[in-house]
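First the structure, then my questions, so here it is.
A protein chain is absent from this complex, but the other protein chains hold their places.
The block that comes next holds chain A.
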Amino acid sequence: MNPYASMIITSSLIMGPLLTVSSNHWILAWTGLEISTLAIIPLIAKQHHPRAIEAATKYFLTQATASTLILFSSIMNAWTLGQWDITQMSNNTSCIVLTTALAIKLGLAPFHFWLPEVLQGTTTMTALILTTWQKLAPLSLLVMTSQSLNTPLMLALGLTSALTGGWYGLNQTQLRKIMASSSIAHLGWMTTILTLSPKLTLLTFYTYTIMTSTTFLMIKTLETNMMSVMMTSWTKLPTLNTMMMLTLMSLAGLPPLTGFMPKWLILQELTKQHMFIMATAMALISLLSLFFYLRISYYTTITLPPNSTNYLQQWRHKTNKKPYLAMMTMLSVTLLPITPTLLTIP
């Protein structure tokens, strides 16, 4: 890409969600969302093959619709209440329209259909940006308006998303689609606890970001995107293989890894609010996600290595090692014992 264009696009990509997160006025929040949408479109379509263009088109259409709905809900709120403050959304209709809009933006079920196809159509690093950085702005809007939002609607969205994420990933062998379904499921957990404890939503988001970043960086280091190729990639970096399994189990939410922490705290909060059936349902539904994480771990780490190979080896190119991958892996695997410290993060 032209360096000037690349500079403007990258700085806008950083600036967009930061504008939304730091805003108190709906217009500024909407502007930040639009800037982040526009800035990532050329990154999705960077390779210019038809699948990437299709992914960029799908992303643009869904996000533009959601931005329009956000604008509509904020204008409706301003019309009835006379003020544009994000934290004072008292009009019920605009709250419901806003929830729908943010669900489309985040990729919650039943508006999740764009996410796997957009992630599959683009490169690994752009998929990483799409699942982590781009979720920051809509999630911050949800947290800022969480006291006005409808709890049963949030619970319904969360349960459906966890179910859809788990079920969708069961039939996938492409790693980017698996990560998309992991994103849908984790966002489901985040919206479940949103109205009850927004702090836990943010904590889940932070841990999810670290774990997903680690997984994507590992996928990028192994230079593969299919489960079939990843099975025989352990010869490239054997240590990475072990860490891959631990990171995937952390994403699944198994103790004693980091991913267990948000799920544990969410289930505790749900039981404190006497929502026992919801807590049991969420815990059981996350078993679906566990299955496909376990399947990848089984085929990559547990079965074949480290033994003498009697299958066709992959070409071992110069591995582009990422120096921060080790730190991210440690964060995504070993944070459970310091849960009380992490609870102090606002």
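Please note the rule applied: a contact is a pair of C-beta atoms (placed from the backbone, for glycine too) under 8 Å apart; a residue touches a chain by one contact, two chains touch by 3 or more; residues count from 1.
The rule we apply is simple: contacts and distances are computed from a predicted model.
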Can you pick, from "CAHM3 protein", "Cinnamyl alcohol dehydrogenase 8 isoform X1", "NADH-ubiquinone oxidoreductase chain 6" or "Tubulin epsilon chain", the UniProt protein name of the chain not displayed?
-> "NADH-ubiquinone oxidoreductase chain 6"
Checked against the full complex, the residue among A:L28, A:L136 or A:L294 that touches the missing chain is A:L28
State which residues belonging to chain A touch the missing partner chain.
-> 1-2, 4-5, 8-9, 12, 15, 19, 27-28, 31, 34-35, 38-39, 41-42, 45, 48, 53, 56
